[in-house]
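Coming up: subunit A.
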Amino acid sequence: MHWFSLEYIAMNLGFLLILIGLWGIITRKNILRIIISFSLFDTGTHIVIVAIGYIRNRTAPILDTLALQKDTASKIVDPLPQALVLTAIVIGLGVTALLLVYAMKLFETKKTLDIHRFNDLKW
Partner candidate 1 sequence: MVNTILIIAAVVILLSMLLSLFRFLKGPSTFDRIISFDVMTISSIGLIALIAWFANRIIYLDIAIVYGLLSFLGVIIIAKFLEKSL
Partner candidate 2 sequence: METLSIIGACITLIGSLFLFLGSLGLVRMPDLYNRIQSGTKASTLGTLLTLFGIALIYPNWSGKLVILIVFVIITNPVSSHVISRAAHRSGISLSKNSVQDDLSHDNQQQQEPNAIKP
């Protein structure tokens, strides 16, 4: 029965998204679809990391009310994973944009997006 709670659902969802993204990355042929799978993978890892910091019956680490300002440590969830994920999302955008521009350039040189056609370095 303990599986049936918010943090376990989020955790399983995150790992399922990671698996789906991995499956997409290794099986899809279109480069753009590989990038989409990469962003799914990204979202999955973020959900997992945020779910690690979740503690039941607590509230967000923003102390805007007076009741939260005393005895803070027993009332808030872990702020550290949230800060890490904040960083990771922004970097994820940069990486995705870079991948997309590379894909554009690859398309311009070979006029195709099929990953199996890019076998110049294959021996």
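The definition used in the following text is that a contact is a pair of C-beta atoms (placed from the backbone, for glycine too) under 8 Å apart; a residue touches a chain by one contact, two chains touch by 3 or more; residues count from 1.
Criterion applied: all candidates are chains of the complex that A comes from, given by their letters.
What you see is a predicted model, and the numbers here were worked out from it, not measured in a lab.
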item	value
Result, touching chain for subunit A in the complex among 1 or 2	1
Complex interface listing, subunit A residues touching candidate 1	59-60, 62, 64
